[in-house]
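Structure incoming, see below.
The complex is shown incomplete by one protein chain, all other protein chains being positioned as in the whole.
Chain IDs A and B follow the sequence of writing; residue 1 opens each chain.
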Amino acid sequence: MSDLLQMGLTGINLGLMYGLIAIGLTLIFGVMRIIQYAHGEMFMLGAFVLYYWTAEFGLPYWPGVAVSAIIIFGLGALLQVTLFRPLQGKNILYSLAVSLGLVLIISGSGQLIFGTITKGIPSAVTGGVLIGGAYLSYERIVISSVSIALIVGLWAFLRLSVTGLAIRAVAEDPDTAALQGIQTKRIHWIAFGLGSALAAIAGCMMGSLLSIVPTMGFLATIKAFMIVIMGGLGSVIGALVGGLILGMIDSVVTTTISGDIALILSFVVIFLILVFRPAGLFGQNWE
Amino acid sequence: MKGSSKTLLLSRRHLLKSGAFALAAPAILPRSAFAQQAKTIRIGGAVPLSGPVAYWGHSTAQGFIDGAAVINAAGGVMIGGEPHMIEVINYDTKGEVADSRAATMRLVEQDKCKYVFSQAAASTVGMLQVTEPAGVLSIVACWGYLDLFGTKYPLHFRAEMSDYEQGFAYIPFMQEKFGKDALKTAAFIGPNDQDGTDCHFSYKRLMDYYGITQKAAEFYNWEDTDFYPIVAKTIADKPDFIVTSPSPPGITASIIKAARELGYGGPISSPAASETKTILEVAGEHADGVVLPVTNVEPSTDTQKAIEKRFLDRFGSFNALAGNYSWWIYSLKAAWEKAGTAEDTKAVAEALAQVELDDTYVGKVKWGGEKSFGVARQGIYDCYTTTIDKGVAKVEDIRFPALPEDY
Partner (left out) sequence: MTEIDLPHRIAWGALLLVALLAPIIVGFDPYLTHVGIIIAFNVALATTLWMIWSLGVISFAHAGFMGVGAYASALVLHKLGLSMWFGLWIGAMVCGALALFISLPLMRTRAVYFFMASWAVGEVIKRNFAYFKDFFGGWDGIFDIKPPVLDLMFVQIDFANRTAYYYLALLFVSLTVWVVYRINSSRTGMIYWAIHENELLAAHTGINVFRHKVICFTIACTLVGITGALYAHYQTYISPKSFDIWKSEFALVHLIVGGLTTVGGPVAGAISLTIVDEVLRASGYFRTIFFGVVLIASVLLLPGGLETIPRRIRAIFQRDSHK
């Protein structure tokens, strides 16, 4: 019984963390229709900003997360304006190529600048609680809460705020949105920055839970893409559901059968979802 | 720990310097420095210098770059009364088999290297297909692929002690520390690729030798981010201790953290992690009870201190792993001088197998394994075992592996 509970708790936890990595990507994709392959690199840089903030300069944790998010917001906006804006409206392969180039540059320079030794960010909270025989650390509770808060926050932001409405309008149809007086260029860099900042916060959370190296971005990108594709590009709810599905597969199948099978199974599930629902679970159908 | 914090400080200060050096060292330094004045011996490195495992590649290459500079400054290698200078050329393999094969071809065919070194299984597999047919001597750190090691590959040396050799040092140590009765069962966690499978094989041999029962063996994907599921499965069988070989420091730290959080209190040994600072940073207060073989965090002898200082000056950083690899080039030097040639690699290989060094970063070094592999090509040396207790890492044990009679 406690084993089952542990499995479920770990799965939900993992799913929420995966969802956190993926929402930024789904936002960027939904608005700009570009493949941001360097999303994981933003995740990595966010974690390293926090690392230098806390471990090197000894400053407190939560302001560090905010600083990291702001810096990466700026970086994301800058990248959008300089590299991705000229490609807007062109073939999707070009944005894929540019972001692939960014992956190589950022992770290579990261190794050069940060060094290749694995680092760890001291956790914000320690300790944990036993629930019905299953252990739940406070750190994981905090991360799950942050994840839920950000997912709900992003959802509300897109539904309720004026900028959010503009973002959705641009996502729906950029030309019509421009006709209504929305500055699509501005919306683009805001959305890109916001998506990157969300990745940075995910990096801070996962970085303190696990360890950080300059090459870790690729793994985050893989997970984020798996989830976003499953849930449907551009859908915040889809990212949450996709994350939970993946988290549950990872937890339950790894614990009961093996890690190999869990990974193969998650790819098979993605493939089947795409075959039967070509736009993902909650995605918009689009050419 | 003093050493580590200094490393960090310097690594920041020397950031640009080391960055520039990383570029300049392999590309420019060796060729221009000793062009044509004296006879040269070329050593080629086909090591991962970029990509996810670059850390290992750089640690290995640094030992050769530093060693060559030291030996050259002291007058070079004396062969037949004539000084020979050492030149080191490094090529990147990205840690891939095909790329490593290409890099080795370039070293052997274009640069005419008769001696090559490599790091990790993928690079070794690619390298061996080139070096043996070409009569080139290779020195590597590789734990698995045991069918690629032995009499069929007489020019192939494995300098780093694998988890198997280490076991004859750290298991007796753990039995002394925790008591024999407290270590009756064990579990294994490793990656689900060939390295993990091979290390599991070594681990099983070790456990059989010491009469320890295996409770569980679990394999994770390199893509895994969270280790809760795999650790939960492992500790469900309640093993007395866990071996996480050959997991890199970051993953080891995550496994330790997950195990402690899920209520596992037993010792966890990690024959590959060797980066205590990482483990302390990640696992925090959970790191107590971790045993790290072949990890010398406190250079104590004059030689060790000198190596640490030179590495810090030259590369801006130093780690225990680079220290472990720093003796390879000195054993080659001894072999050349003993064999009286650097041309005839077969004679050098025979001489190298006889070389014993007394004072290196890892203490006493010799080559062994005749009975296990048919040839003495496996490096064996003093095992510095570091343990973590109350958030402090220190060397708790130094011993030469008590290898079995038939090793």
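Going forward, a residue touches a chain if its C-beta (ideal position, glycine included) is under 8 Å from a C-beta of that chain, and two chains touch if they have at least 3 such contacts.
Remember, it's a predicted structure, so these values are computed and weren't measured experimentally.
Screening B:Q110, B:T213, B:S300 or B:Q354 against the full complex identifies B:Q110 as the residue touching the chain left out.
Residue positions on chain B in contact with the hidden chain: 22-23, 26-27, 49-51, 54, 58, 89-92, 94, 96-98, 101-103, 105-106, 109-110, 122, 125-126, 129, 145, 192-194, 197, in rising order. Seen across the whole complex, the unshown chain contacts chain A at 35, 83, 86-87, 91-94, 96-98, 100-105, 107-109, 111-112, 225-226, 229, 233, 260-261, 263-264, 267-268, 270-271, 274-275, 278-280, 286-287.
In the analysis below, only the chains that are shown with their structure count from here on.
Inter-chain centre distance (chain A to chain B, centres taken as mean C-alpha positions): 35 Å.
For chain B in complex with chain A, the touching residues are 11-12, 15, 19, 22, 50-52, 54-55, 58, 192, 218-221, 223-226, 228-230, 232-233, 236, 248-251, 253-254, 261-263, 275, 277-278, 280-285, 317, 319.
Put simply, chain A touches chain B in their complex at residues 3, 6-7, 10, 13-14, 17, 55-56, 108, 111-113, 115-123, 126, 128, 135, 137, 206, 209-213, 215, 218-220, 222-223, 250-252, 254-255, 258-260, 262-263.
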